[in-house]
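Only a single protein chain was left out; the remaining protein chains are all shown in position.
Labels run A and B following the written order; every chain starts at residue 1.
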Amino acid sequence: MGQETKVRTGARAVMEVLQAEGVELVFGYPGGAVLPLYHELAQTSIHHILVRQEQNAVHAASGYARTSGRTGVCFATSGPGATNLVTGIATAYMDSVPVVIFTGQVPTSMVGSDAFQETDITGITIPITKHNYLVKDVEELPRIVKEAFYIASTGRPGPVLVDIPKDVALAPCQAPIPEKVELRGYKPTYHGHPGQLRALARLLKESRRPLLFAGGGVIASGAEGYLQELAEKIQAPVATSLTGLGAFPEDTPLSLGMVGLHGKPCANHAVMECDLLVGLGVRFDDRVTGAIEKFAPRARIAHVDIDPAEIGKNVRVDLPLVGDISCVLKELLALVEPAEHPEWLERIKILRNNYPLTYGRGGEVRPQWVIERLGEMTRGRAIIATDVGQHQMWAALFYGYTEPRTFISSCGLGTMGYGLPAAIGAALARPDRQVWLITGDGSLQMSMAELGTAIEQGISLKVLLFNNQSLAMVRQLQHFYYEGRYTAIKFTGNPDFVRLAECYGATGLRIAKQEEVVPALARAMQEDGITLIECLISEEEMVYPMVLNGAALNEMLLPE
Amino acid sequence: MDTVFGIPGGAVLPLYHELAASGIRHILTRHEQAAAHAAEGYARATGRPGVCIATSGPGATNLVTGIADAYMDSIPIVAITGQVGVAMIGHDSFQEADITGITLPITKANYLVKNIRDLAATIHEAFYVATTGRPGPVLVDIPKDITTQRAAFHYPPKLRLPGYRSRVEPHALQVAQAAAAILAAEKPLLFIGGGVITSGAHEEVRQLAEEQDIPVIMSMMGKGAFPETHPLFIGMVGMHGTVAANYAVCETDLIIGVGVRFDDRVTGKIEAFAPRAKIIHIDIDAAEIGKVVPAHIPIVADARQALQAILARLPEKKEHPAWRQKIKVWQDEHPLRYDECGLKPQYVIEELYRLTEGRAVIATDVGQHQMWAVQYYPVERPRSFLSSCGLGTMGFGVPAAMGAAIARPGETVVAITGDGSFQMNIQELATLSHYRIPVKIILLNNGYLGMVRQWQEFFFERRYAYSEMGGNPDFVKVAEAYRLPARRVTTREEVVPALEEALATDGPYLVEALIDREENVFPMVPPGGTLNKMVTGGRQ
Partner (left out) sequence: MKRTLSVLVENRPGVLTRVAGLFSRRGYNIDSLAVGRTENPTISRMTIVVDGDEQIIEQVCKQLNKLIDVIKLSDITDDPHVGRELMLIKVNADPAVRGEIMQIVDIFRARIVDIARNSLIIEATGDADKIDALENSLRPFGIREVVRTGKIAMLRGAKTKGMEASGDGTGD
């Protein structure tokens, strides 16, 4: 590619880059300004998935990217098409997901004149993209599109937006696709600094109570194998952040599970008791640390991340190490000696026994119990997409993830409505896998129209809907922080979700009793197509453990 | 302020805590975007500011399209968003988004409140800025810890805004020039837009038109600013305007543009727009004047004040019989028409017009049905046609109708929508069901993104790339799943009984019409084309 220069339209040139990048599918929604791209897209072998609202095109691309490890792509038109993407882009940005977004724009001569369906989408998305472009010269288009893919997928991944005015897409383009990307302002650091690596090896050797804390960066760099090797070699327990679920198999003795405000008790206690905490591809988000001044009080903290700006942003760091987690762990493994920490592992065992994960009070059907059964029945090997709310936390705590890229959730931005489109993207990325969406009635309604997309695409998807007729996570906050004054959380106009599923041609099942749970799950696992299981649960269910504002991670509220 | 639309979430809970105690009505929508559109619908239907509330992060970003929509159509809404605590801003905290940065290009003003002492004054200023001058959306972002602090209530009686001038008096010399130009014109044309409705200048427009015998054309935003059944009315101008209106623009010697922005959908090819005309451009926003077309007589002022000043200088009445006659011939030769076989969307709207006697409040979505609604549902009163004109936002219709129905109880409110648009905010059926908001939904279903398909038919070699909506649900059953009455019509004969039932039923109702799938919107001026070169459909 790129040797001979032939004249084709800008839109055609975009397709050439997409094909060169190996793009196999695009999520989108056509409209006036982006029609030139669609016109050419239809001439390629790239599969297009027509969503029902542009926001879900980004979410689906993000679900695809997270599941497959490849860059997700979406198309939208100018104006409302572009602004509808904003939440999806912000969601991908917060969770460092590689997505390239193409938006149509009004012709260059009209840019800035408040033309029909004109919006300054590059201005709007500056705070929520890794980078963005407004293409004004068609000869720059092949280079920019190639750069967009490069930037989105390298270093710390993230969304990149390319805004293409209609006349630019239609203009003749002579420029070839460049062979290489050359960006003088962008050069991620992959390899760890040798001195810092040696220092980390020394810290690990000195430590008697080491704790590895794995985040989304481990999964993004494909470092799960090295992580497992390291944990076993030095006999260190591993905790994860929400995005890190799946980075370390939860069915192994060294696994502690998720840390944080709703973290597992033994993981939270381990953070408070460890003498060395090695953060791997984590951001030490406020939902992880609790009261920052009380976080890991006895520990020295080492922080490995590809993004230097993350190191020292939230917690004090004793040993910073910039680099790609895979490279760093591989280099580190060569430097560390095998070690044993029998006392520490014994202590972990005691913590695990003293603080088991329990449910607390609830109704007839317990969502935690349902998710545990699902975990058993799928042996922790299904791909689980979630929405945001209580069910997200139950899915994080009770499923038991064993592989990376199997927990697909909006962790940083906490976007309700993410689940269904992300699950569709996941199902398209991994048709060989069972994909489950765990959702709630508030979240599902935010992107429910995508059931039509799922049906149209003929994918197989199972939806586990916990219906408590309310925004129950908000209710939980109002219970603890606002004197139990429950405001604006009751959904009295909820549809009959089973009938609704049937309107779209899906199978709908309703569960109101515990004995119905296992048969329903088993039936859904058998069915092709879309199956929705609605579980009626009590709005009084709470997510436990819960660390209140200002408390340390080991000061958890637990059910009586 | 009596009603707010929103969805609670962590960072905005302190506000909700107090809202519950305030007596202000809260409408819980199912997606924040719908809250913004509902606030717009409320504002468009009343002229009072609409208010929406959302939490930080995704709640705030979900408002973006609604805010951009209000910005393009100059609608006064105030969006209040929760934000993470001040100390956590900039740390990529949970549910943190830089919403003031994001909305910079799409708000008239926005504020991040960092001090409790500024809060009351900022809210006051937000409402003032949103509603005065050229109205528009204003966003106030309030960190969680600001709303939980206590402060003496400090509501300043007078705002200090040295950089903001909302009222401008019309310049006397320009008013005199305008009056002289009107007296001198032989083929004058009044071109009215949303600014007429905003400033309440519809009576003055009517007086000017009638006394000086000036025919009237409108932009889509101007729909309702002049009675469409009036003999002086010619129709909407532009890409899907009437033939007579577009011809008139090409012939006129004076355009009196009032509260319009000469959008590209109106002008077509700019060099060929109104080639023989002098242009008087009246607008409160000085930046609009001369932005697209050069104005010979610019008047920066509130439309009503400017028209009153001009009227005061036009003592005698005038008539333009030859000009009127010419227009009448065009109107007679090129009426709006459609082929009457099969179930046509135009027919459904015509019957709706007949059954509601033209007195319903109409909210539309975006697409072909929007243009058919403009063409076949003439309205008489301002604020009775609500549509996303500048941004062209699919998904606007149903939530906007909700806002309008809440703002104007007792009136018939109809949302005219298409299958593509409807699905963008279909979850709002739950809000309709929850509060029994009496919105009648007319869904014109052709199984396509019809406007996209039409463009592909005309400009992209009939290659219908991804404009067909596979996987559409059974919409009647969907409505029923929400406990809403609904009915499907597939033939012409079924239309009237279904509409009658919808209008006679208390509360919300959905009528789905399976319309001719490849019906087109005519007339049509190809984008960038000249207004008098229209495609007027196959069968003439």
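Note that in this section a residue touches a chain if its C-beta (ideal position, glycine included) is under 8 Å from a C-beta of that chain, and two chains touch if they have at least 3 such contacts.
Remember, predicted model here, so these are calculated numbers, not experimental data.
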Using the document's definition of touch, tell me which of A:A42, A:I126, A:L477 or A:M525 contacts the absent chain.
A:I126
Selected residue (touches chain absent from view) among A:G22, A:G185 or A:P338:
A:G185
Which one, A:Q19, A:T44, A:S68 or A:T154, makes contact with the chain that was left out?
A:T154
Specify the residue from the set A:P249, A:P308 or A:G505 that touches the hidden chain.
A:P308
Would you mind spotting which of B:I89, B:A121, B:V168 or B:L355 touches the chain that isn't drawn?
B:I89
Touching the absent chain: which residues on subunit B qualify?
89-90, 98, 100-101
Interface with the unshown chain - residue positions in subunit A:
122-123, 126-127, 130-131, 134, 150-151, 154, 180-188, 307-309, 312-313
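Criterion: only the chains that are shown with their structure count from here on.
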Between subunit A and subunit B, what is the separation of their C-alpha centroids in Å?
37
Subunit B - residues contacting subunit A, complex
6-10, 13-14, 16-17, 19-20, 26, 28, 30-31, 33, 57-58, 61-62, 64-65, 68-69, 72, 84, 88, 91-95, 97-98, 101-106, 261, 263-265, 291-292, 366, 388, 390-395, 423-424, 426-427, 429-435, 449, 451-452, 455-456, 459-461, 463, 465-467, 469-475, 477-478, 480-483, 527
In the complex, go through subunit A and note every residue touching subunit B.
28, 30-32, 35, 38-39, 41-42, 48, 50, 52-53, 55, 79-80, 83-84, 86-87, 90-91, 94, 106, 110, 113-117, 119-120, 123-128, 283, 285-287, 313-314, 388, 410, 412-417, 442, 445-446, 448-449, 451-457, 471, 474, 477-478, 481-482, 485, 487-497, 499-500, 502-505
